[in-house]
Each structure stands twice: as structure tokens, then as C-alpha cells.
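Before any comments, here is the structure.
Note that one protein chain of the assembly has been removed; the remaining protein chains are unaltered in position.
To keep things simple, chains are lettered A and B as they appear, and every chain counts its residues starting from 1.
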Amino acid sequence: MTHIVEAMHVSKVFHHTASGHPETALQDVSLTVEQGKITALIGPDSAGKTTFIRMLCGLMFPSEGQLNVLGEDITKKAEEVQDRLGYMPQKFGLYEDLTCMENMNLYADLHGIPEEKRTERFNKLFIMTGLAPFTGRLAGKLSGGMKQKLGLACTLVRSPDLLLLDEPTVGVDPMSRRELWEIIKSLVKEEHISVLVSTAYMEEAELCDDVYILNKGRILAHGTPEEIRNRSQGLSYWMPVPQGIPARVVQSALLDEEEHIEDAVPERGGVRFVIKRGETLADIQALSLYPSCKAVAIPCRLEDSFMMILREAQKRERLMEGFELDYTAKRHISSHVDIHVHNLLRTFGDFVAVDHTSFDVHKGEIFGLLGPNGAGKSTTFKMLCGLLPASGGELSVAGVNLRTARAQARANIGYVAQKFSLYGTLTVKENLRFFGGAYGMSKKKIFERMRVVLRMFNLEGREEDIAGQLPGGYKQRLAMAAGLLHEPKILFLDEPTSGIDPLARRTFWRQITALAAKGTTIIITTHFMDEAEYCDRMMIQDQGKTIALGTPDEVRKRGGDNLTMNEAFIAIVEDNRKKEAEENG
Amino acid sequence: MDNILFYLRRILFIIRKEFLATVNDPKSRVILVVPAIIQTLLFGYVASFNLDRVDYALLDMSHSHYSEELAAHLDGSGIFRRVATLGNTGQMAQFIENGEVSGVIVIPADFADKLVQGQTAPVQVITDGRNTVISSLVYNYVATIAASYNQDLHLGKHLLTVDSITWYNPNQITRWNFLPSLLPMISLIQVMLLSGLSVAREREQGTFDQLMVTPLTSSEILAGKAVPPLVIGLLQALIVLLLAVFWFHVKVIGNLITLFIVMFTFLLSCVGLGLAISANSKNMQQVMVYNFVVLVPIILLSGLATPVRNMPQALQYFTYINPMRFAIDAVRRVYIEGASLAAVSPDLLPMVVITLVTMPFAAWMFRNKLG
């Protein structure tokens, strides 16, 4: 038996939905997972990835089609199949009141692993996941990345025949992500298990043997990463940017020229772009804006093809109004300091969450705050927004400490939280109107601005939709719309792109670029290291301490020569940890 | 002046948002109205210490003219229904034990003799002590009937006549005092739940941080969070009131405005308690548990089911911090006897104090329990 999973024309329709209309989650999906291979399922939000994986576990049944897992019809022999599966849901249900060891033991007991086999297996898993020092810690007290690793360890208490992973790395920092993949890889090698993983990270998909691209419940493409990657062969280029113009502006110029360009991202201080098949560099008008910069061909990668395939299937949204950009405007950073942080300290008991951090953010700058899970980014953020008192040090935002300043001072800032945090039971319009009122705007002003932001974020026609029932990407847009309604001078964005797909991320950054050009100061945290390339300056925190601060170029060079931001980040953090360890003996 | 208007406008925005958030959800809409109606109807029917019907058994060992006449008086009362006539004392147990009768009336063999000789002729009522309230009621009914029979026996000639009147409630109907108590009772639970969950739910969903970064001040958020549960509580009280008046026909003697002021003050203190619990909780589960811990003594020590006067002194002192105790007293008196606002104002004072303590505490906790 080589087909571990065999899906034939599988469809899934949900009849009892919040909106009352039946929704088709999957349509005519045919897919196979082969013995001993890692198969990736990639696709944008609400493509149907989670639904499909849940069906493989027998937690849902297909509406149509045949679904065989481990040689059995899953609708008939769900329990037998479950015995042989390992399944890690997007948010693994750890028992937070139990320690790591107790969680592991629970799953070992459920799977009937004899005591004598446990010690060895657990040791191996704990060492693999780096959880060995924390076996006695309550699961609820672990950081996000550690929780994911513990979740994986729990699913691996015994070697399953098929391992199903549903976006195991969402919200997980690059270090933990790399570690997770090393574990998966070595398992496949040593224990010959088969893996099906859904992911939003293209570099993860490149590590797999077989890739399916899923969009709106349909399979768009299938092949090895190489086959898929080669679809965009010869289309990828990199160009430097003229002195003084931010890479994101040049990238925007290219991205906006959608008739010729498939995709563009800032990379290594320049711009990486993919042209449409059949086009040549000469066709691209945007390039003529920057005559001094010459584009060079570079090898293509999976993400290029992914974007290409998605763009074919999905009409690109018109660029929303209000984000027009001067493609040749020089970087202008005023000397005015909007955010000043000096020796900022925050402790929780003995634990130092933010350790004497200092930085300034200038007006009109995009400032990126990066770091592994638990590095203190969110704590820093909360202190800046006045949500948490600082234990020591100075901080001022627009000249005041928001925690102690008059409430009106908060009108200067906009805040978009990590997870969707608008009122889920209110409609889009009701949410916006409420926040307008909360910011003390007049009725007329609210009405005007509401029209503007609805148009900006392409939410027109969705005014009466219940916010909680919007698809993921739209929720994020609504959050942005609400954050920008009162035209704040400073915008705080806490992992705004976590869990959203590459297409939506391009749009998001295109909007941020335009906002910054208009003089809005932006401070942002992210787990996608390549997104640091959009920033003017960035800071890397680890264990509460600042370990790098500077322009993306400077930071990248600190990590080594010719690295991507992701690689540089890992190098810097590991280097620093090594140094710390040496100092501490 | 402009400042005040500005302030009010922002509060209005929060109030509207809170209402929308509560009412947009069909599940919570149902929870707001249906339980209030069902509870009022159930309580209204069940919560009664008036017996419309007493099933009893007769053990007549006298077998005389007098004993038969006494039994006829009982049977003719419209309340007593004889389900068995017993022949000996041994038969009593089974009827009482199985709850088939609420009492056995025992007329001793020498009953008629004693009566004729001009002595006191005792009749015994044996009741089921598993419900002491019913027991004493049955005894009272029998005593009343016996008294009227005494009167008949003496052809109306009496040394002493006693007549009783009961102020405000001439027929001593317990429903009259239960239904008014339901006004504070039913709205209390809903208001504590709504205000208790309001902040905790926002914390759990992450919207509270979003709220805290707007220029809204803690006092504005507090006001905005306080009004919707208050209004919903008042509406529930209105539902109870309408059912009490139009379904159960219990008339309001007092002034409706006074009643409103009492309910308003009471619910304000409950909202204060609820918000204080909410602001101090991490998540909704904690609120449910805390609410439980607070609601149990509030209800048990309120005088709703049993009079406060019957409690031991120490517990009576404890009731001084229980707004419900004062609410029940004030509402009953306004509703049933028509007490004036001045007369019930001492009841309002503890509620005002509770509001003044809990509300600022909640507002302070908004900002100081974060992260």
C-alpha cells in the first residue's frame, strides 16, 4: 500500500452556518499522500485546509466522494484509523493545568505505550523539542512556540502511521519553526511515517516532497516543490533600488503594475519581482522610473509560482483608493522623535520581560520589532500603548506617557491587536461607528471617514455584515479600518500579518507603505522575518534584551554575508544566546 | 458645557455598542426575556403558603353527634377534603408517611362526654413535620373551623369575640408578598451576569485592550458599561411587574415612581457589584464562579423565602451589606402597603454606599488589571 491517503472527488458542504446559507468548503478534491513522504497543503485563508484535515481524522465526514485513510474508508472505520493517526490541530488542545510531563503521560496512556518504552521515547522527544528543562512546568506557562512543540511531542508519543499537522507554525518564531521542521524531517527518516501538513509558509512547503495548492476548496496545482517552482522559471528578477528611495516604494511601483508583474517583494535591500509569462523586462514601465537600477535574473522559488497560480485563479483586487503613492519620493525621515524609549524595564516577579530597552522612532518611520516568542515584544508594545505600566525607565509616545497622560492623548494613536479584537457580534458599520464615537469624532466626521476607510480597505458592500463572520483577511482589513478611522499620527500593529496568506500580506504592506509616505509613524511586530525588509529600521529582542537595532541592511549584515533576513535573524539570535551562555559559564 | 456634552456623547456611543453587542445575538436575546417570564409564572404559582386544598383523614373515636358535626364543618369549609376515614390509630401512619394526607384529625372517644359535661374537649391535629410550614397552616385552619363550631355550639353567646384584620393584605395571600419580591430577585441574577461578563468577555476576546487605547476614560467606560445592564434589569422588572398585575392580579398600592426609584437604586448597586467582579476577573469562567459565590448568600440572606428576623444576630448584621435585603423590604412595602419614598429611603442608603464603593473600584481595576 503506497497511498496512505486517497481522496477521490471529495466535497464538503456545511449546511448549518452562521449566515444560514449552505457553504461549500471543499469541492471535488482528489489527493494522495504517499508512504514515507511529506505532503504539503498550501493555500490562502479559508481555502479548506482545516476542513480537509479534519475529514482525514474522521472528525467530519465528506458530503460527497470517497476518502480512504490508511487503506480504510474513514466514514466506516473512523476509530480504527484514529488509533493509527497522529493529529495536531492548529491550536493543540494542551491541558494547561498539567505539566509537560503529565500531558505527555496522558497521551502515552491513551495510546497504550508501556512504561518501559516511555523513558526512551520521551527523552528523545524532549531533547528534540528542547523541552527537556521544562518537563515539570505547567503547559499554560509555556511560550507559544514551546506549546506547539509540546503539542507535537504529544502527538508523537508513539510513532503514528500518518501524521497530520494543521498549520503547525502559525504564530511561531523562525527558530522554533526551524526546530519543528527538523523534528518532522528526522521522524520521517527514522520512522518512515507519512506526513500531511498544511502551511502558509512557502519555505516550509519547499521542504516537502509533494505539494498541493488549495484555493477556495479546489485544488489548483499539484506536484513536487520543484515542479511547481519551475512553473515560474525565468521570470524572477532582483533589482537594487536608487539611493534614498525605500525598497518598499520601488516594490509598490512594481506591484501596482499588475498587467506585467505577478509579484514583488523587498529583499536584500532591493526588490525581488516576478514578471508575467510572455513579458520582458522592457515591457515594464515601472523600471523606467529607476533608470539607474538594473534588474538581474535570479533563480525562481516556490513562492513565485504560488503567487502566479493564485493570481490566475483569483482576480486581483483593484488597488483601493487612498493609497496612491509617489514612486520616486525619497525617504524622508524627520528629526522629530515620535516614540522615545529609554532604559525601559518590565518585570513580572523575578522574571524580566523587558530588560532596559532603549530606542527612538522618528515621525514617518516604519519601525519593526522582531524577536522569538516570549522575547518581550508584546510586553514592550503594551507599555507603549499604555496598557501596562512600566517597572522602570522612560517612555513617551507623541511626547507623553500614555498610561499617565490625559485620555485625549490617546487620540494620537491607532492600535491593531494581535488577534482580531473588534466586536464580533456587531456589524462592520456598527464597529466603525463605535470607534469613531470613542475617539470623539463628530457624526459628520464619522460618516465621512467611514466612507473613506470602507473604500480604502475595499469593505464596501460588507457594511452590514457581522464582523465576527467575515473571512480572516476581511477581519484584518476591518481592524485596520477601525485603527485608521481617526487618522492617528502613530499606528501600532501587533503581528497584523500572522495567519494571513501571502496575497493579503502584499496588499497589507502596500497600504502601510502608502500610509508611511503620508507621514504616519508605524511601529509593527511580525513573525515573518522577510517583512522586516519593509521597515526603515528594526530591532531584534531576545529574552527581553535588545540584541540588534538598525536598518534592515545593517541588521542583515550583522548576521553574515548575503543572507536573507530569516537566516540573518536566526544567526543573530543564536550567536547572542551562545555568547550569553558563555558569559554565564 | 461643551465638555459635558462631549462626555455624554462618548458615553452614548459605548452604551449603544453594549446594547448592540447584547441584542444582536439571538441566543442572548432569548436569555433576556424568556426566563424572566417563565420564572415569574412558576414562582407566582408555586411560591404560595396558602392552601387551597387540604387532604385529611379523620379518626373519629367518639362516634357522636358532636364529632360528626365537627367533621361536617371541616368538610363544608371548602378547603378540607377528607380522603379517608380511619378506624384506629394504627392506620394513621401509612397515610401521613406516604404524604397522602396533610393531617389526621383525631377526635378522642371521650370527646362528646367532655363537651356535655362542660369541660374542654380536646381535638388533636396530627401533621406531617416534613414540611413545618404546611403543618402550622393546617393547624391554623383546623383551629379556625373549631372556633366557628364553638360559636355555633354556644348559639353565638360569647364571653370573648376576637376579630382580626390584616392590613394591606386582608386575605393573607402569600403570593402578594412573593410576587413583588420577584422584581428585585429576577433582575438581580440577570444584571449580575450581564455586568459581570461585560468586562471579562471583552478581556477574553481581546477587545478590552482595543477599548483602553481609545481616548475613553475609565469613568466613561464605566458609565457605558453600567447603563445597558441597568436598563435590561429594569425591563425585566417591568416584565415581572406586568405579569404580577395583569396575570396574577396583585395591585400596586404605592407610587410607581417610588417603585422605580427603589429598583433603579438597587440595580445600580448590583451593576456596581457585577462590574467590580468583572473588572477583577481574568476570564468568564472566573466570573461565573465568583458570581455564584456572591449570589448564594445574597439570595439566601435577603429575606426572600424566610424572614430576616428569624436569622441569628450575627447573620442579621451581615445582611446590612446585602442590597437585596433592603430591596425586598422596600419593594414589598411600596408595592403592597404604599409606603412613601421617605419611608423607604433608609433602605436605599446601603445600596448607595455599595454603589459608591464598587463603581470606583471597578473603574480603577479597568486600568490596573491588564496584561
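The criterion applied here is as follows: a residue touches a chain if its C-beta (ideal position, glycine included) is under 8 Å from a C-beta of that chain, and two chains touch if they have at least 3 such contacts.
Heads up, the rule we're going with is that contacts and distances are computed from a predicted model.
**Student:** The complex lacks one chain in this depiction; which UniProt name from "Serine protease", "ABC-2 type transport system permease protein", "NADH-quinone oxidoreductase subunit K" or "SufD protein" does that chain carry?
**Tutor:** "ABC-2 type transport system permease protein"
**Student:** With touch defined as in the header, list the contact partners of the absent chain among those displayed.
**Tutor:** A, B
**Student:** Of B:268, B:336, B:351 or B:365, which residue touches the hidden chain?
**Tutor:** B:336
**Student:** Write down which of B:300, B:321 or B:357 is the residue touching the left-out chain.
**Tutor:** That would be B:300, which touches the missing chain.
**Student:** Check the options B:39, B:236, B:278 or B:358 and report the residue that touches the missing chain.
**Tutor:** Final answer for the missing-chain contact: B:39.
**Student:** Footprint of the hidden chain on chain B, which residues?
**Tutor:** 27, 31, 35, 39, 42-43, 45-53, 55, 70, 96-99, 102, 114-137, 139-140, 142-144, 146-147, 149-150, 153-155, 157-170, 172-174, 176-177, 193, 197, 201, 284-286, 288-289, 292-293, 296-297, 300-301, 305-307, 309-312, 315, 332-333, 336-340, 342-347
**Student:** Since one chain has been left out of the picture, which residues of chain A touch it in the full complex?
**Tutor:** 14, 54, 57-61, 78-79, 82-83, 85-89, 91-98, 102, 105-107, 109-112, 138, 151, 154-155
The working rule: only the chains that are shown with their structure count from here on.
**Student:** Would you kindly tell me how far, in whole Å, the mean C-alpha position of chain B lies from that of chain A?
**Tutor:** That pair's centroid distance is 56 Å.
**Student:** Applying the document's contact rule, which stretches of chain B touch chain A when the two form their complex?
**Tutor:** 6, 9-10, 12-14, 16-17, 20-21, 24-25, 205-207, 209-217, 367, 370-371
**Student:** Over in the complex, which chain A residues touch chain B? Could you list them?
**Tutor:** Residues 379, 382, 385-388, 402-403, 407-411, 413, 415, 417-427, 430, 433-440, 466, 482, 492.
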